[in-house]
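Apart from one protein chain that is not included, each protein chain of the complex appears where it belongs.
Showing chain A:
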């Protein structure tokens, strides 16, 4: 699946998007954040405070317990500050 990162998550990870193939035990959005955080120090830094990480599946806001099954695109980003 395609993963997008925005704002300081993008800066900490050092890329705006990538294709990933998580193992089958990664079932939810929260699982995926935890799996990504285990990749290296940059990802660990980006996902270090779960309270400051929001997610969207196929361009809709979701909670960490949302299932990934069937989604093509996931985005991780900090709380929004537009307007």
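Here is the rule we use: a contact is a pair of C-beta atoms (placed from the backbone, for glycine too) under 8 Å apart; a residue touches a chain by one contact, two chains touch by 3 or more; residues count from 1.
We take it that contacts and distances are computed from a predicted model.
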Ask   = Can you tell which of "Cation acetate symporter", "Endospore germination permease", "Glycolate oxidase" or "Molybdopterin synthase catalytic subunit" UniProt lists for the chain that's not drawn?
value = "Molybdopterin synthase catalytic subunit"
Inquiry  = In the complete complex, the non-displayed chain touches which residues of chain A?
reply    = 4, 6-8, 56, 59-61, 75, 77-83
